[in-house]
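A single protein chain has been removed from this complex, and every other one stays in its place.
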Amino acid sequence: MPTGIWLIGGRGSVAVSSIVGALAVRAGLAPPTGCVTELPELRDAVLTGFGDLAFGGHDPASIPLTKKAEALAVAGVLPSALVAAISADLAAVDAEIRPVPTAATQAETAELLVADLVSFRNRRALDQLVVINVSSTEQTPPPHPAHASLARLDGVLRSGRPILPWSALYAYAAFRAGCSYVDFTPSTGARLPALAELAEQCGVPYAGHDGKTGETLVRSVLAPMFAHRHLRVLSWSGINLLGGGDGANLTTPGPNAAKLASKQRVLAETLGYQPQGTTRIDCVDDIGDFKTAWNLITFSGFLGSTMRMEFTWHGCDSALAAPLVLDLARITAAAQAAGRVGALTDLAFFFKDPLGDVRHGLAEQWQALTAFVAGLDARA
Amino acid sequence: MPTGIWLIGGRGSVAVSSIVGALAVRAGLAPPTGCVTELPELRDAVLTGFGDLAFGGHDPASIPLTKKAEALAVAGVLPSALVAAISADLAAVDAEIRPVPTAATQAETAELLVADLVSFRNRRALDQLVVINVSSTEQTPPPHPAHASLARLDGVLRSGRPILPWSALYAYAAFRAGCSYVDFTPSTGARLPALAELAEQCGVPYAGHDGKTGETLVRSVLAPMFAHRHLRVLSWSGINLLGGGDGANLTTPGPNAAKLASKQRVLAETLGYQPQGTTRIDCVDDIGDFKTAWNLITFSGFLGSTMRMEFTWHGCDSALAAPLVLDLARITAAAQAAGRVGALTDLAFFFKDPLGDVRHGLAEQWQALTAFVAGLDARA
Amino acid sequence: MPTGIWLIGGRGSVAVSSIVGALAVRAGLAPPTGCVTELPELRDAVLTGFGDLAFGGHDPASIPLTKKAEALAVAGVLPSALVAAISADLAAVDAEIRPVPTAATQAETAELLVADLVSFRNRRALDQLVVINVSSTEQTPPPHPAHASLARLDGVLRSGRPILPWSALYAYAAFRAGCSYVDFTPSTGARLPALAELAEQCGVPYAGHDGKTGETLVRSVLAPMFAHRHLRVLSWSGINLLGGGDGANLTTPGPNAAKLASKQRVLAETLGYQPQGTTRIDCVDDIGDFKTAWNLITFSGFLGSTMRMEFTWHGCDSALAAPLVLDLARITAAAQAAGRVGALTDLAFFFKDPLGDVRHGLAEQWQALTAFVAGLDARA
Partner (left out) sequence: MPTGIWLIGGRGSVAVSSIVGALAVRAGLAPPTGCVTELPELRDAVLTGFGDLAFGGHDPASIPLTKKAEALAVAGVLPSALVAAISADLAAVDAEIRPVPTAATQAETAELLVADLVSFRNRRALDQLVVINVSSTEQTPPPHPAHASLARLDGVLRSGRPILPWSALYAYAAFRAGCSYVDFTPSTGARLPALAELAEQCGVPYAGHDGKTGETLVRSVLAPMFAHRHLRVLSWSGINLLGGGDGANLTTPGPNAAKLASKQRVLAETLGYQPQGTTRIDCVDDIGDFKTAWNLITFSGFLGSTMRMEFTWHGCDSALAAPLVLDLARITAAAQAAGRVGALTDLAFFFKDPLGDVRHGLAEQWQALTAFVAGLDARA
């Protein structure tokens, strides 16, 4: 089942780590550590093998993939020997990462995007093509009535007035092209009623939002721990220090607000109340692709005794995100093959801000995921 | 359903915190924070109300319960206003905490223990009596063939030669008296084939071992997180700094070894391999009843990138343990009422070193617990 | 040598902790832990004894000192037995904490302040009176030409147009009354050329700014460590979580900016360059008078290896500040007695943002302080 992965932001750190990793695993040069689809509970379901994955994408930047991969090796994200070993394969992928097309109206731009997707799918004879957004976080767009109805949306798109942020325009184009869509960022993506309508109409599934790779991942197991032990969380505060382009982008007000909103859901929804405290994001260039997150949790136990817990997470965001991108592509492709349509809420395991009214405890999400994937298998 | 709780180590910090807490909740002076049996998922099952709990116990020490409670208030474990408010009730319990009886042979000592249990149960007209070990950690006894057969064990007990550590002798006496038994420590308790045989014969349930209140609690949610994300834990090391009598006891070689063995299970059994690293316990008197545990976890992700996580847990062991003691008593009494016999493996949620071949992930243990309690209810 | 301490913000946490502490040490109920003037290196110089300290002050709030002290005891800042033991003495001080007077012009308000100071000094037959600002942090006022000249300042003060923030108006009044002035906050205080001129004219000394009690204290020893080892600090980032009124005030934009500017000096001036990173302050009510500060330092060593250090400081700001307030009063009074006039730059040991172009390493500041105090002694 040849499956394509179309990466929005295809020359960025997450995309290049995903591509290098898939090529390395395919070549037998690295184990699939970090890929949950390679755990025994998921491995045997109907998932495309690493050898059947094909990569394409869009990116406004023009840095060659091999250059970017070498830079990631210097930064300690990728092993330099591995980058050297798969450099020919990587160069071959490079030709499939195209500049972002633009036209006079968003309707016309969408048509260009559709054309790129269809052309890639045909040229590579793909059974499935999954469009995955791994570009920079956008700010949340102002609400507009046309977001609520596909008919009205189509009208405005043709008018020349920009109405959709890029992440949503990509979802629009993906659906029109019969592709599934995954948003790995906190951007808008398919989260508009008009786009949900379109997904139903086109019979394609979608997933999101915002890959859960660090602080929120830890919160998604600690918050249920406090809840199950009937301990009262008094405050939960944190700070994220990160560098690179991601750090710079996430400290600008719009994307920062979008990101923090995404991070806040897990606590209130798991605990049933919102403890005091916020999460900060600060950019520290020197830290590069690694991120340090520190959290302080104060809580109250039996008879009012006050206690506290701190954690520090020092992780490489790209190395944590890349295997999940591959997982999401494989599972979403299988879901489409199995006829699933609309929001894939059982993929909450992967996301900070999952679609639907779902549980935030990681263990419950894991159970939902394994049941979902087993269901795809049975259907096949 | 009047239920008795017989505390081995009835004048210790955990016991006194449990008693003070139960009296305070009964009097409406404090909420049952930390009691998992008061969560919505468990509250409606057939569990004894706080007003129906009666406390007794054994302790070699003679410090009055009110004195001990006041000392715990000075140490910041209990609120002093609360201790003052329930001091009359506490003094009433004091009369039921008796010195530990001893006789020439362990068989005769067991008879004295049985007599105390039966007398308490009859005098207070209790439907159920749960014997709970909250005394100091013992060292693991040398193996002996009589541990494997009830007939041989009875013979040696009568011989005058000590064969059972106190925790096991208490389990023996509890079973003979028709009482259930819970071991909140890593001591031997009922974990001998001869005692399992006796529990079956007497038709009583038992639970254990070693209440999960801090470092291991956190490990029981973090280890599944790494496993579910297919991240490879390279090392997991820790240190526990604690004061009080518990600190002093746990740094003596025998109890220390027993405790560390109990702490090690969760990692190997959850991850499927034993990462490098150990856990240390050091006594720091000044820290008193609070405990600080620090852990460093190093792990490997996609393509070999190395990452790390640290956490510090600063908790009050008595305040974390006391509500679980009450939970265990209520659930075990209900289990006995429902006719359950032998090891209650579904109570793994509460323990570092649970009985049986069970899952160590806290979320799975929570599901097993709620299903178990719901089953008791249906049966009633 | 009877010495008065006039506290601006006399009913706040720091003021009340200072007063309770001085009364307790005087009564022999507590050791002077935290008072550097009681270390052997300083104890024998000409410093007023605790028994010779008299307290007065201004505060817009009307909460009785005993009430405030009891609240601090509940919050764990002061021992409740101690508060009870000195409550009569504390009530006596209460009468000397007056409401803040105001009049039509700042010139007239200053006269009322002067009258209160002079009246207190005469009534209590004090040799010295030290005015100490321990009220909330103000925002930095907009610059004004009258700040640069005493003659112009006097003119504007009489005009009815507010030109000085309260901290500076107090310095003005203190100097006019022949009192020394200490600013324990990052507010303006005496840091205006016109006020320096007035201090010279009145022959009085002053000290400041911003008591160094936690994060910056630690930075003032760690930064020299990196410098002396020729290690290159790449980034130094931090977050302060604190509750109470201080927390709420310090997260409002004006005071926040003033505080952060004060905190930033130590790194740049000790290292000789400004490493990347910022310090955040977030209010978490639950943490109350305790403050948790976390810092991450990344640094580069030999041949470019990158390393890191984290620290967490969990301190009680009032308990850390109060003994320094007493120290500053005793030393400043001795300085005035010894004829010192103007900025006391040798008191940098106590401050985050010290007056003058001074060294920021704590060890060097300690040496400057001990030499300064010894010099006062020799002069006497």
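Order of writing sets the chain letters: A, B and C. Residues in each chain are counted from 1.
The working rule: contacts are C-beta pairs under 8 Å (C-beta built on N, C-alpha and C of every residue); 3 or more make two chains touch, one makes a residue touch a chain.
Remember, it's a predicted structure, so these values are computed and weren't measured experimentally.
Only one of C:34, C:101 or C:178 touches the chain withheld from this view, namely C:34. Here the missing chain is touched by one residue of C:20, C:65, C:190 or C:267, and it is C:20. Looking at C:7, C:267, C:322 or C:373, the residue that reaches the missing chain in the full complex is C:322.
From the options B:48, B:185, B:292 or B:318, the residue with contact to the chain not on display is B:292.
The set of chain B residues touching the chain not shown comprises 234-235, 237, 239, 241, 276-278, 280, 282, 284-287, 292, 294, 296, 298, 310, 312. Residues 17, 20-21, 24, 30, 32-36, 38-39, 76-79, 82, 217-218, 220-222, 224-225, 228-232, 290, 300-305, 307-316, 319-320, 322-323, 349, 361-364, 366 of chain C touch the missing chain (whole complex, contact as defined above).
Rule of thumb we're sticking to: only the chains that are shown with their structure count from here on.
Between chain A and chain C, the centres computed from C-alpha atoms are 50 Å apart. Averaged C-alpha coordinates put the centre of chain A at 43 Å from the centre of chain B.
One inter-chain figure worth recording: chain B and chain C are separated by 50 Å, centre to centre, where each centre is the mean of the chain's CA atoms. Counting partners per residue, chain A has 310, 312 as the residues that reach two or more other chains.
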